[in-house]
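Excluded from the complex is one protein chain; the other protein chains are retained at their positions.
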Amino acid sequence: MKQIVITSGKGGTGKTTVVSALARIVKSKVLVDADVDAANLEIVTNPKLLISEPYSEGLKAFIDTDKCIKCDICRQKCRFSAIIINAQGNYEVTDYSCEGCKVCELICPVEAVSLNEVSSGLIKHSHTPFGNLWHGELFAGRDNSGKMVMHLRQKGKDEALDKKADWILIDGAPGIGCQVIASITGVDAAIAITEPTLSAIHDMRRIIELTSNFKVPVGIVINKVDINPSLVLEIKDWARSMKLPILAEIPIDRRIVKFMIQRMSPIEIGDEFLTGLYESIWNNFLEIL
Amino acid sequence: MIVSVASGKGGTGKTTVAVSMAIAAAPVTLIDADVEEPNANILLRASKHDATDFSVPFPIVDPLRCDYCEKCAEFCAYNAMIVLKGLKVFAAPEICKSCGGCILVCPKDAISEKPRKMGLINYYSRLNVNLIEGEINVGEAVAKPLINELFRRLPEGNDVIVDCPPGSAHSVVESTRSADFVVLVTEPTPFGLHDLIEALKVTDSLKKPVGIIINRSDIGDDKIEILSKEKSIPILMKIPYSSEIASKYSQGIPPAEFSDYWREEFIKLWHNIMEIV
Partner (left out) sequence: MLFAISVLENKPDSNLDPTFGRAGAFVIVDSDSGEIIETINNPNVNAAGGAGYATAQMLANKGVKAVITGSLGPNAYNVLNAAGIKAYYNSGYSAVDQVAKDFSAGKLKPIEQSLGRGRRHSGNF
């Protein structure tokens, strides 16, 4: 069993569309959507929900106003500026800013602070025609610490081992922070999706710095190549100098969006050339493994 | 006035809108709060005139005082204190959140703090736009302290435009919290719609006035417009797909710079927002 993450650094380069195509190409796999902040893989994989259960990211502090003597020590010691004096003049923890470090509980002289589990999202398990999908839903405004991503990946790994699946395909999140680190750590290889724009190239370099820190082999897909053919050449030169293989070059094709709106992947357009391109991503990728 | 430009989904055109609006509204301060992947200066193309290190406090253990009692490790909510009994005690750099708890619980006074560099704050200026950009080091996990620091550096009395990180998680809360108005940039696809709904939950909970910009407005369906009518959210602008905009963007040139038409449109947009606020 091997774990593969599809990543990009910059958002909107086409990660989920590539995963939706690979979901239809790769046999024997479990799907994991690691972009819990904007979970879109469910839109294009026609899932039937099997389980949805609440998920708690961790603890948040709570101040009992009856016990609080307004000594202000907690507010001064909180490094996250999470403790405020509200309109009624009471001390209150702003849920969004609290990191659950417990310092306020430790230093409160009258034991007015307690820490409670706070629900931060949902963990979902669905059946799709292309294999089972583990996906999450982080409630808006909650901290995307990567914990939920790790949890989903663990569930996916358990299922893949149980069913003796060959692959786990992970749809990554944009950025390079905890949620992305959590999607990369421990994978066998990565596919980075980029496009010929200066922004996407800048972001891809940062994500590849991250994957190489983790010694994860990477193949590159250049999407929307018609935007700027000369930048495509630059990406290729750079990839050659970094010894990174280019897996495929995908042109802009308005039918891809049209099919996405009908919740279908580019494979279902039925265009031989396009299907061949997406298949070549996987075939070329198998060679670098 | 502070205007934050956000979007649930990545790659919808936040930075294009933020930089174009900044050029149209100049003189103005532009904050790049997408510290994981800061791209505003790719479109502003200004030269850097200053940069400062951004550091967070980081615990250092004095091996002569430490007696390996493990109280710091027991207290640490993030499992960032590593205790190898009799050998070494240290904090794991990217996991520590600098809460200061280990210092408070150490009975031997063995823990102190020193600054640990986790990123940069860069200053750029061009076309009367002052850009303040946060950039975290690759490998750093937690962007929030740097985002907060950017807001502490806002100049008084200046209009400010904020280019937010994508998504609808806490980093977006941090970068829209002080805004007077939030512009949500989306695209007319199921992905765009889904993520717009998530982003609206954040702006609703913060009770911020919002407006929508539909980028590549002619590539998809009309579900965003239906949603905006249902929720009475104004659509401030529609930017149809244009290979010219895409090609110029790819070279780092925003619409407000190469096109008089779009420059006018972004000036109108800015005035429109000022009127709403």
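As written, the chain order gives the labels A and B, with residue 1 at the start of each chain.
Note that contacts are C-beta pairs under 8 Å (C-beta built on N, C-alpha and C of every residue); 3 or more make two chains touch, one makes a residue touch a chain.
As the structure is a prediction and not an experimental result, all values here were calculated from the model.
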Problem - Chain not shown: contacting residue from A:Asn213, A:Gln262 or A:Asn283 - result: A:Asn213
Fill in the blank from the handout: Contacting the left-out chain: of A:Pro54, A:Pro129, A:Gly186 or A:Gly276, that is A:Gly186
Handout entry: Residue, one of B:Ile2, B:Ala91, B:Leu131 or B:Ile219, that touches the chain absent here
Key = B:Ala91
Problem - Hidden-chain contact residue, picked from the options B:Thr52, B:Asn79 or B:Asn158 - result: B:Asn79
Practice task
Name, in rising order, the residues on chain B that touch the hidden chain in the full complex.
Solution key: 58, 60, 78-80, 82-85, 87-88, 90-95, 116-117, 137-141
Exercise for the section: Extract the touching residues of chain A with respect to the undisplayed chain. Expected result: 145-147, 149-151, 154, 161, 178, 181-182, 185-186, 212-215
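Methods note: only the chains that are shown with their structure count from here on.
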Exercise for the section: State, to the nearest whole Å, the distance from the C-alpha centre of chain A to the C-alpha centre of chain B. Expected result: 17
Problem - Residues of chain A that touch chain B when the two form their complex - result: 9-13, 16, 37-38, 40, 43-44, 58-59, 77, 79-81, 96, 99-103, 106-107, 138-146, 173-181, 195-199, 202-203, 206, 209-210, 213, 224, 226-228, 231, 254, 257, 260-261, 263
Completion exercise
Interface with chain A, chain B side, in the complex: residues 8-12, 15, 34, 36-37, 39, 42-43, 57, 75, 77-78, 97-101, 104-105, 136, 138-143, 148, 165-173, 189-191, 194-195, 198-199, 201-202, 205, 219-221, 243, 246-247, 249-252
